[in-house]
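Here the complex is missing a single protein chain, while all its other protein chains stay put.
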Amino acid sequence: MPEAEAIRLAQQGNATAFERLYRLHNRRVYSLCLRMVSNTAEAEDLTQEAFLQLFRKIATFRGESAFSTWLHRLAVNVVLMKLRKKSGTETSLDEMTEPDEESGGPRRDFGTADLRLSGSIDRVNLQRAVEQLPPGYKAVFVLHDVQGYEHNEIAEIMQCSIGNSKSQLHKARMRLRELLHEAVRDKAREDRKAASAESGSED
Amino acid sequence: MATITCKDFLDRLESWMEGDVHSDSQAHLRNCPNCRSLVEDLKAIRSEARTWRAEETEPPAHVWTSLRSRLEQEGLIREIHPAEATKATWFGGWFAALPRPALAGAYLTLLIAGAFALSRPMNRQSNEALWRSASQDSTMPLRAQLIAEQNSFGSFNNANPAVNASLNQNLAIVDNYIALCEKSVQEEPQNEVARDYLYQAYQQKADLLAQMTERGENNR
Partner (left out) sequence: MSASHFVRKQFTWNVSWKAAALLVPGLLICGMASATPPPRRQEQHFKVDAHPVVTIHNPNGMITVKAWTKSEVMVISTRASDYVEVDAEQMGNRVDVSTHAAADNVAPDDMRADYQINVPEDAELQIHDDSGEVNVANVLGDMNVETVAAGVDLEDSAGYVTIKTVGGSFQCTRCAGKLEIASISGNLRLTDIHSFHVHAQTSTGNILFSGEFLPNGIYRLKNYSGVIEVRFSPADSFDLSATSLKGKVINEATLTPKSHQQHFYSRFGNSLFGTFNAGRAKVELTSFDGTINILKRD
């Protein structure tokens, strides 16, 4: 069943159509949720909630935007609301980033040649770093670099400007780099401690 | 070619990563290991993230099962059997010829007839199979008439999206409610509570359709 037909039938309450739309989009939505919350149980709940909101509102879909964009906008909002509740503070979506003291962007780190990251950017480290990103940065990074959305699509999903999307993405990557650097430094420190403990016990 | 500082390069870095490459930025990178390291790191982060794209995972089966159950509970899933749809088309034509205000009276007449048919006391029927088929026969015309009216109405579209959404959504809820009550009445024809619920559901549907008719008229 083509998507357009499924949408039309779903608007009439057809169960097969609902399932077709779910099967067409569930992987993307679930992957997005999983990247954002890093917890399978939560990601499952958020996926379900996103589709539930979609199907509740499907009667109002008039084709003004691509269906998938609309769905992903719902999913991102569901996730960001959840993260906002978890943080315990009522912050606007714009505020879900970490301003620095001067310009509102992350600290500028010029990077040091002896801690080049290229060898340290593996899946596990990067995933850990992504988990630590503020929700706004995380959403744009996941949508662009992981899921491959263009900035104009992200702007529609996140209801921001294209410039804002580009800026948030850049800040997200810079922040990830800082986090990865911190992880590398922490690991180096741990290794040094372990080494000195071993040499101390041998003495 | 002008030489630029690291600060200048950083100011342009966002555009650089989007593919906007200036020759003086390129020259700076050739000569500055720190900025080079920074760019390589950002590219490596981007490349690693891209590899995750291929690994989109399917959620477990219970997510759909649970979602489907919620959709049914909220009445968002409505199933119309082919036989009823065919019958509805015939009735739909007949209904379309009637002036709208007459429908309110027609609904009431049908409901009273349906209620009378449904209210025949169970305990006078000695043959349960006969009662079961009689109950089905008594509800079929009523249900078909309501479906016909709904189909001839087309899709309801009020100028106010909140009203639009509420009426459509609640119509779906009531339809689901009717389907489940009908099933219950068929399974337990002696259950007066179930029949009472079914009758009330028909009443709610007729009332909703009348409200939608009225608001549709007001918007013409």
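Every chain is named by a letter (A and B) in the order it is written, and numbering of its residues begins at 1.
Methods note: a residue touches a chain if its C-beta (ideal position, glycine included) is under 8 Å from a C-beta of that chain, and two chains touch if they have at least 3 such contacts.
These figures come from a predicted structure and were not determined experimentally.
Novice: From the touch rule at the top of the page, work out which displayed chains the omitted chain touches.
Specialist: B
Novice: Taking the full complex into account, find the residue in B:5, B:57 or B:73 that is in contact with the omitted chain.
Specialist: Going through B:5, B:57 or B:73 one by one, B:73 is the residue touching the chain not shown.
Novice: Of B:15, B:34, B:66 or B:170, which one is in contact with the hidden chain?
Specialist: B:170
Novice: State which residues belonging to chain B touch the missing partner chain.
Specialist: Looking at chain B, the ones touching the missing chain are residues 73-75, 159-163, 165-167, 169-170, 173-174, 177, 180-181, 184, 191, 193-194, 197, 200-201, 204, 208, 211, 215.
As a working rule, only the chains that are shown with their structure count from here on.
Novice: Report, in whole Å, the distance between the mean C-alpha point of chain A and the mean C-alpha point of chain B.
Specialist: About 28 Å separates the centre of chain A from that of chain B.
Novice: Which residues of chain A touch chain B once you look at their complex with the stated criterion?
Specialist: Residues in contact with chain B: 11-15, 18-19, 22, 26-28, 30-31, 34-35, 43-44, 47-48, 51-52, 55-57, 59-60, 108-113, 116-118, 121-123, 126, 141, 145-148, 166-167, 170, 173-174, 176-177, 180.
Novice: In their complex, what parts of chain B are in touch with chain A?
Specialist: 6, 10, 13-14, 17-18, 33-35, 37-38, 40-42, 44-46, 48-53, 55-60, 62-64, 66-68, 70-71, 74, 76-79, 155, 161, 164-165, 168-169, 172, 175-176
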